[in-house]
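Shown here: the complex without one of its protein chains, the others still in place.
Moving on to chain A:
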Amino acid sequence: IMASTKASKEQKYDRQLRLWGDHGQETLENAHVCLINATATGTEILKNLVLPGIGAFTIVDGHTVTGEDVGNNFFLSKDSIGKGPDKLLDNDSEFFHRFTIVIGVQLPESTCLRLGSVLCSASVPFLVCKTYGLIGYMRLVVQEHTVIESHPDNALEDLRLDQPYAEFQNHIKSYDLDSMEKKDHSHTPWIIIVAKYLEKWLSEHNGQPPKNYKEKEAFRQLIREGIRKNENGVPEDEENFEEAIKNVNTALNPTKIPSAVEDIFNSEQCKNITAQSPSFWVMLRAVKEFVHNEGNGSLPVRGTIPDMIADSQKFINLQNVYREKAMQDAAAVSKHVESLLQSVGKVWPESIPEKDIKLFCKNASFLRVVRCRSLAEEYSVDTVNKDEITSCMDSPDSEMVFYLMLRAVDRFYQQHSRYPGVYNYQVEEDISKLKVCVNSLLQEYSLNVNIKDDYIHEFCRYGAAEPHTVSAFLGGSAAQEAIKIISHQFVPFNNTFLYNAMSQTSATLRL
């Protein structure tokens, strides 16, 4: 029975397993999500978490269902008809500690601040979502979120042509292009070709690789001259050489530790490894040690090469040179992990399995750490990100204006215990009331920006509506961010996302 459930789960989740793998799926199935407020937006987010197989969820909602709710919420029907978050915080401050992530929907500012502080001290990530008229808003609050598998769209290859390691050098030496048979010559991998011609170039240019466009062109020409010619002096059709020429730019990319990774190396968590350090930091520190020792200033070799025109044997042999080096480097990193763990009284490999270290090394160039400012920092007059706000507001089309309007609307709610323009008769008179809130907001934060009356009118018109399609858009977006947080794969946004359904545009702001 166990086997058949596993098989049917593999089938059901096949399409998404191809994105985050079995290990990613496992994190989802072990997660417990908390949704606060089962509004249209809330249930849409939840649906998009239940479908991919989230392990458990809890809904916290103190409201009673209304006719309006059934109108925009897929999961409510006419017969539907509950303790809200504030009460929970009053009575049981540790209630939220058990969750993998808390998603708060349509929450007023005050509740968000309370929750933000509680969840921060419990190290539980908090995702705030709001649909307001045709505007969608998300705010991620997480102190430190580490990502090993960020799966970047356009990753640079790790070929080490500028600093070939010993085994690679030996492998290159094993080729003699000039004496090769025609068939072998035209099925030699382009990496070898570039390596050979680079050697030639370096010997003729004082050890300096091609640097500018002119030199790279000359280098390409050098390779082109290596193409075999037939009896009539006409160049043969050697696609592998054409590939080499096409890939010169890629090949000449200097091997460098990405600045994002350097930054992570310099964080406090990397410098101070303790018994409580999460494995990410232990492995990172081990890689840093590797870089300064065996790595000679470089990260562990990734071990993969792109496909290229070559016969099977030559390609596999070359691939194995990279793979074996990667394994070697990973083993060296493992040794550093072992001694780090020992130094804090822990045992290896029980604490950090070898396969985790291998995965870490393979992704060494793509590591990311996301740190989102707290809501308290965002809202405090002393630490508000004035620069971000004012520079965005300089562009007339910036979505920043919607952020400010949402803050103003929250202010209105605090003052009047309701949102503006909910009933038709309120729309006109609430415009001036909302304008007062806008101005007091701008004044409090000393924001020298102008918000056109049109936006104030529009937000009164919205009447705090939560139309289904905007909720659904946010539902998809938020669910995926939650999955990123739970699986630690792919990179979450940092830290505010705004969606404008009127123009179908969006922006990510750091507030």
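The rule is short, and it goes like this: a contact is a pair of C-beta atoms (placed from the backbone, for glycine too) under 8 Å apart; a residue touches a chain by one contact, two chains touch by 3 or more; residues count from 1.
As a working rule, contacts and distances are computed from a predicted model.
Undergrad: Which name from "Dihydropyrimidinase-related protein 1", "NEDD8-activating enzyme E1 catalytic subunit", "Septin" or "Proteasome subunit beta" does UniProt give the chain that's left off?
TA: UniProt lists the chain left out of the view as "NEDD8-activating enzyme E1 catalytic subunit".
Undergrad: Where the complex has a chain not shown, which of A:Q163, A:S391 or A:T505 is the residue touching it?
TA: A:T505
Undergrad: Which of these touches the unseen chain: A:V102, A:V141 or A:A310?
TA: A:A310
Undergrad: Among the options A:V60, A:I101, A:V409 or A:I483, which residue touches the chain absent from this view?
TA: A:I483
Undergrad: Check the options A:C112, A:I451, A:V470 or A:L511 and report the residue that touches the missing chain.
TA: A:V470
Undergrad: Touch as defined at the start, partner being the missing chain; which of A:L51, A:A218, A:A275 or A:A376 qualifies?
TA: A:L51
Undergrad: On chain A, where is the contact patch with the chain that was removed from view?
TA: 8, 10-19, 40, 44, 47-48, 51-53, 66-68, 70-74, 78, 133-134, 150-153, 187, 307-308, 310-313, 315-316, 319, 421, 424, 427, 453-455, 457-458, 461-463, 465-473, 475-477, 479-481, 483, 490-494, 497, 499, 501-506, 508
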